[in-house]
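The complex appears here without one of its protein chains, the remainder shown in place.
Let's turn to subunit A:
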Amino acid sequence: MAAPGAGPRSLGARLLGPQRRNLWFWLFVGPFAIGLGLFTYVPLAWSVYLSFFDAHNTVSPAGSDFVGLGNYGAMLGDAAFLGSLGTFVLFTAFIVPATYVLSLALALMVNRLRFARAFFRSVFFLPTACSYVVAAVIWKLSIFNGVRFGLANTVLGWFGADQTAWLSTTDPPWYWLVIVTVRLWLQAGFYMILFLAGLQRISPQLYEAAAVDGARPGWQVLRHITLPQLRATSVAVVLLLVINAFQAFDEFYNLLSDARGYPPYARPPLVYLYYTALGRDQNLGLGSAGAVILALIIAVATVVQARWFGLGRKEE
């Protein structure tokens, strides 16, 4: 496959590289890299550009008024947008620790089983096959519906509790229970698998040494051996959980919206942007500004988290 003929220093030969390696590299990587650039980098740049225009109903700034930072000012002064960020923070503060604890607990229990391990692992992983839409159908129309045929109200009724309109009660905010349990059910199994993989890699000798040193099995071993050994897995799980929480859309949209529209409470950023950019107004300039603000927040949060957890630092 060596390049014959061509002079060793000719431009063509240099572009192709020794044994035409550069050519082959780009034949393999090129289609993917070009597509990724076209469908990730180009839209981002376009969005930044569009965010300076008053673009309604159109995706091209031509013919729209240049408003400079006006869209950014409008977004940052918009109580609804700031409220959507607040919703996200609240949602993340609930769902990240809850999923972390549940999936780690499942992994620890499943890992120590002597039999039926594959069965339990499958049961907890199976919800991964369900979409948020399907889960929302079950949660909204069978478990947590306000009327008397809902499972939650039936069970509570056995204990003499009153019926609750789960999804429309804002004080106390019972709808959070519905939103959080859907996500827990759908994602805990996936993170359990990551923790199981991490547990497999811990050397049994560490546990033997701990037993010799007199560490009591249970809490002490968990705290001094298992958790430190799972550090890398934990960092990855927390990062993935936060990124996924930022993208929360499906369950909010499917659980809370109905034929009359979306209630003003509990809109995370993505739901808010969806209604701003693609709702009746089609205000794409404003929506783009919101997306850029969100991107900056996420970039800062990612860097801070990476520093905090020492991501990329060499393992000691």
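Here is the rule we go by: a residue touches a chain if its C-beta (ideal position, glycine included) is under 8 Å from a C-beta of that chain, and two chains touch if they have at least 3 such contacts; residues count from 1.
Please note the rule applied: contacts and distances are computed from a predicted model.
Q: Which one, "NAD(P)/FAD-dependent oxidoreductase", "Sugar ABC transporter permease", "Flagellar basal body rod protein FlgB" or "Homoserine O-acetyltransferase", is the UniProt name for the chain you do not see?
A: Result for the unshown chain: "Sugar ABC transporter permease".
Q: With the full complex in mind, choose from A:G70, A:P127, A:G146 or A:P263 the residue touching the hidden chain.
A: Reading the full complex, the residue touching the unseen chain is A:P127.
Q: Write down which of A:V89, A:L113, A:A209 or A:L227 is the residue touching the left-out chain.
A: Among A:V89, A:L113, A:A209 or A:L227, only A:L113 touches the chain that is not shown.
Q: For subunit A, which residues reach the chain that was dropped from this view?
A: Within subunit A, the residues that touch the unshown chain are 1, 17, 21-22, 24-25, 27-29, 31-33, 35-36, 38-44, 46-47, 50, 59-60, 106, 109-110, 112-113, 120-143, 147-151, 154, 185, 189-190, 193-194, 196-198, 200, 217-218, 232-233, 236-237, 240, 243, 246-247, 249-250, 253-254, 257-259, 269-270, 273-274, 277-278, 284, 287-288, 290-292, 294-295, 298-299, 302.
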